[in-house]
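One chain of protein is taken out of this complex; the other chains stay put.
Every chain is named by a letter (A, B and C) in the order it is written, and numbering of its residues begins at 1.
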Amino acid sequence: MRKTSLDRLNSAKKAEFVSELGAIYEHAPWVTEAVSDLRPFATVAALHEAMTAAVRKAPREQRLALINGHPDLAGKAARAGTLTADSTAEQASAGLNRLSEQEFSDFHRLNDAYRKKFGLPFIVCVRRHSKDSILRQFRLRLENDPEAEEDAALREIFRITALRRDQYVEAPDRLKVNGRVSTHVLDTCNGIPALGVKIDLLELSENGDRRTITTAQTNDDGRTEAPLIGGQPVPIGRYELHFHVADYFRRLGLPLADPPFLGVVPVQFSVADPEGHYHVPLLASPWSYSTYRGS
Amino acid sequence: MRKTSLDRLNSAKKAEFVSELGAIYEHAPWVTEAVSDLRPFATVAALHEAMTAAVRKAPREQRLALINGHPDLAGKAARAGTLTADSTAEQASAGLNRLSEQEFSDFHRLNDAYRKKFGLPFIVCVRRHSKDSILRQFRLRLENDPEAEEDAALREIFRITALRRDQYVEAPDRLKVNGRVSTHVLDTCNGIPALGVKIDLLELSENGDRRTITTAQTNDDGRTEAPLIGGQPVPIGRYELHFHVADYFRRLGLPLADPPFLGVVPVQFSVADPEGHYHVPLLASPWSYSTYRGS
Amino acid sequence: MRKTSLDRLNSAKKAEFVSELGAIYEHAPWVTEAVSDLRPFATVAALHEAMTAAVRKAPREQRLALINGHPDLAGKAARAGTLTADSTAEQASAGLNRLSEQEFSDFHRLNDAYRKKFGLPFIVCVRRHSKDSILRQFRLRLENDPEAEEDAALREIFRITALRRDQYVEAPDRLKVNGRVSTHVLDTCNGIPALGVKIDLLELSENGDRRTITTAQTNDDGRTEAPLIGGQPVPIGRYELHFHVADYFRRLGLPLADPPFLGVVPVQFSVADPEGHYHVPLLASPWSYSTYRGS
Partner (left out) sequence: MRKTSLDRLNSAKKAEFVSELGAIYEHAPWVTEAVSDLRPFATVAALHEAMTAAVRKAPREQRLALINGHPDLAGKAARAGTLTADSTAEQASAGLNRLSEQEFSDFHRLNDAYRKKFGLPFIVCVRRHSKDSILRQFRLRLENDPEAEEDAALREIFRITALRRDQYVEAPDRLKVNGRVSTHVLDTCNGIPALGVKIDLLELSENGDRRTITTAQTNDDGRTEAPLIGGQPVPIGRYELHFHVADYFRRLGLPLADPPFLGVVPVQFSVADPEGHYHVPLLASPWSYSTYRGS
């Protein structure tokens, strides 16, 4: 899909409207068709609402077909490279394209168990998750009864399509589908924002893996130019910030112990709400620091 | 060596005195002999002082022989198991008995370079060091000139013997040879000491190794029953405390996010002064914490 | 009363025992007499327990007489100087000898209302209270029914006598009748205890009065030599600590703003539990500080 504007979608011919927007619902252009005559939409929220409603009131067989149109997570299609472009990118975002053999077989086993119990593929909006939290969702949702699970699958589809819509449709409004991780470093010794502090953001996995997601530098307001994570959901998972404070204080000429008492300050936190704003500041001196969920 | 009292040493026959205390100076019973007639010693500090003075005023050849009586660090004697019992225990304390092949060859190379430059074995009081800081000392001291290095070697020997004396001689006084790592956990949400918080202390190596040294639990004053490290020098190096705060707050019935924002709080710090007291408290709520070097 | 030892009381003749200890129960030597034959008491707690039990099982008229033997708070007897020495000292401890005319008339009015409702003098263990909290107790207890109030009066008498016993009887054990206010100042810029910080402790009244109770200086461990309040109950009330931090940092030669951002740091807190330990540390830099109820 390419980026397009709501205006253009509102004024396009029906065929064009469906062709432009069709891929939002994986293998289900009928959802787009169903709302074509409801145009124009004033906001992308109204468009999203209409498509969601169209799915809700479709016959159950059609809804099940929609669910069944989705690929397995880390499944054969993924390994064979036959996923849609969107699905490929989404699965990669949660690291499902970097699984170990053990993890592949875990996914395989859970996919099978899920299909066996519900007769459906397991659907989750992977952009909101890390590998660990997908596996946890898998286990939790295997406990559901079939009715609850059909509903859960639809809600995940609505999340997936909201994100695709946010990505592809330019509109005056924004859907509340993105979260943020940001920080702010204060030098409590000098009462100033700490300038030039190197910060790494790592994603931690339960198997002990530690992957650096991004590295940034604080500006003269003690903040990074851009959020450490922004413009996307923050995957549910565990993170660690590394603040290189000794380098900062050394540059200022403060006398430090050798090695310095605080070298790199690790701050570990978990994200439970992918659409939340996780502002995690650091107030630091060479011998002490505080951190907290800020706003 | 077995533990003995200063009283007993003061009243022992000379031969016995030398035999009891001789091993303090590695392969150099003459140092003990030299101070035998100066008995009685009122304090272990006075005994230490006297033996140090005896070394200082011995002829240079004898001092060099004393230095030369020490084994290489992580050297052939260590691998062959022919070290004295004290040396074996000391080298193990810094993990020199757990080196990788790469690290063995680093030590081997540095030992050779040092012997080539100074004609002496490299001596360092290993109980005050981690593997990383020994390697750092090696590199720093290779820059010294021979005279400074002879002096450095003697000072390390005095540290080694002070520690052995602290270990083996019961006296009314204590030499200031030990440091301490301790902590204290306060629950800032409830204004009380945090009871039953699990705490791990890890030693971190520059090669990425993370070794758990000890695990403890806070008591009803928010402290551990014993210091995390105590009764010995704290090896120069990098450490990480892990405070299991989510388990604590969950037990108290506080509503936490899922996963909790703070699960395990890591606090990383370095020790520069092995005889120092490193008190590292944590003031924590489910959403914030502070830490600092306390007293 | 003069100080005496439990041993001496245990072995004294009955008359002497009663004469030594009689004043503990205001105008009621019979309580002491009642327990004389139960001697010896192993602990002061056992003695206290026995006297409390004697009061509890005395006929109601005798208990009421005991209550009625107590003087009005800030009443005519106090103004006329006809109180017992203990009562005089106790009422002074809560500042009842320094009331304004308005406050005198408040007490007078409340004493009258209380006597009118219950036929008893209002009794409260004043050493556990400030003027403000006594007035608050007055208003709260005026709501009680007579039975609850008889019981409340006895409980206060037991507190009064426990304190007198703690004051006058030397014993192997101590009754848990005292609280404590203490502090600890850490210099977070230098990672050391702050030495020589001047600290004032003020008592704040609801009428705006601010009275300095004590002034102290931190030692090289960042603590005051003695608790700011200790060896007595900490009166329920509002307090303010003043930490003279700018003077400290100036002495260390740190560059400060002019005037310094933080000059004197006020920390205001209230005491609800007179037998509690209120440890209120300060972690300070020239530009930031933290405080908390510690342990």
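One rule holds in what follows: contacts are C-beta pairs under 8 Å (C-beta built on N, C-alpha and C of every residue); 3 or more make two chains touch, one makes a residue touch a chain.
Here the structure is a predicted model, which is why all the values come from computation and not from measurement.
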Which displayed chains does the hidden chain touch? A, B, C
Among C:G69, C:G196 or C:P260, which residue is in touch with the absent chain? C:P260
Given that one chain is not shown, which residue among A:L110, A:L186 or A:L204 touches it? A:L186
Residue list for subunit B contacting the dropped chain reads 186, 188-191, 261, 283, 285-288, 290
Using the touch rule from the top, list residues of subunit A that touch the missing partner. 184, 186, 188, 191-193, 221-222, 283, 290, 292-295
Touching residues of subunit C against the unshown chain: what are they? 236, 238, 240, 257-266, 268-273, 287-293
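One rule holds in what follows: only the chains that are shown with their structure count from here on.
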Taking each chain's centre as its mean C-alpha position, how far apart are subunit A and subunit B in Å? 47
Sites on subunit C at which at least two other chains make contact: 186, 188, 191, 283, 290
